[in-house]
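All protein chains of the complex are present and in place, except for one that has been dropped.
Then we have chain A:
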Amino acid sequence: MSTVALRWLHCNLFAKPFDAALSLVVIPALAWAIYASLHWGLVEARWEVIGGSLKVLMAGIYPVDQIWRAWFALAMLCAMFGAGLGLAMRPGRVALTAVASVAILIAATVAVVSGAGAGVLAAGSAALGLAAWSAVHHSARAQRLVLPGLFAGVAAIFAVLSAPGFEVWGGLLLSIVLTLTVSILSVPFGILLALGRQSRIASLRLISTAYIETMRSVPLILVVYWVWIIVPLLAPDTSVPSLLRGMAGYALFFAAYVAEYVRSGLQAVPKGQIEAARSLGMGTWTVNFDIVLPQALRVVVPSLVGQILDIFNGATLVFIIGLTDFLRAGQMILADPQNGGRTYEIYLFLFAVYFAIGGAITYASRRLEAHLARGSR
């Protein structure tokens, strides 16, 4: 045993003089960093601040007496996430156990922090997600229902959450719902732009290219801010909520990126496919929608899933139009003089949550890529 360990050390840390020198520098520094952070995390940090402000972080200033609506949204999101997982991943014993134990851990923490009722609701949502995962994986009929279910789910979340008004949406819930909505909205527009850029009609090609290139060279924050400013000018009589204006800005911006991904997918479809379809007498629309797009979209699914991460990361910019997303909620808590010294606790928590969600999206994207690559071989 010890010879194995020594061998590993020799091969991986002390193979050459340079490696040994690097290791001798890195190991003490790392040990000190780990010691210092453990000491801070276990002894000095006051984690109560997270527990005390968990509601603000998760749902912003959503009215407390209406909070069941946020719970409903969580359950829907879990179910939708589970269903999506069911399409991509087999609920094997290891994966199921891992996800379930993480869910139980979170639910237990929630129960300790905000009472048993909240814990039960969190556990119930997680269970719904797990059930959706295994149901979708095992039943072909459920798989066909995933896409319509996704739209219905988003519509239901909007219908339920919007009762107290769009202004009170906030926290992580806002970030996630915004990400989900923008991901869905930007895809059809992006596909149309990509087809326009590939079109045989020169003017369509020119306009699509101009739109895509302009959007890709200006910052997201500018587009969101400007759409937010411009909508009330165009429709002076109606008041469109900031959230919807913001979503429009995000969708217009990310559609350009979707278009570029889809275009790379379109180029990956062999020309013979189009020629074969044409020789069978199919028209332009039939060729595009029945032959080219299904194959192109299959190739770009991993990139589109990866783009969800960009949208989620970009969702932090809604502060510019006065919305309180997850990051903003954390900053609001820090602005309270009572929590003035708790900077590191709050930021570490924000980082951890962002990293967990971002890492999950990246992982899903890589897995899908491997999955599809295997299928095409």
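Just so it is clear, contacts are C-beta pairs under 8 Å (C-beta built on N, C-alpha and C of every residue); 3 or more make two chains touch, one makes a residue touch a chain; residues count from 1.
The rule we apply is simple: contacts and distances are computed from a predicted model.
Of the names listed as "Protoheme IX farnesyltransferase", "aminomethyltransferase", "Amino acid ABC transporter membrane protein 1 (PAAT family)" or "Multiple sugar transport system permease protein", the one that matches the UniProt record for the absent chain is "Amino acid ABC transporter membrane protein 1 (PAAT family)". Set against the missing chain, the residues A:L243, A:L317, A:I333 or A:A364 yield one that touches it, A:L317.
One of A:A88, A:I207 or A:I274 touches the chain omitted from the figure, and that residue is A:I207. Residues 12-13, 15-16, 18-19, 22-23, 26-27, 30, 201-204, 207, 214, 216-222, 225-226, 229-230, 233-234, 236, 309, 312-317, 319-320, 327, 331, 334, 343-344, 347, 350-351, 354-355, 358-359, 361-362 of chain A touch the missing chain (whole complex, contact as defined above).
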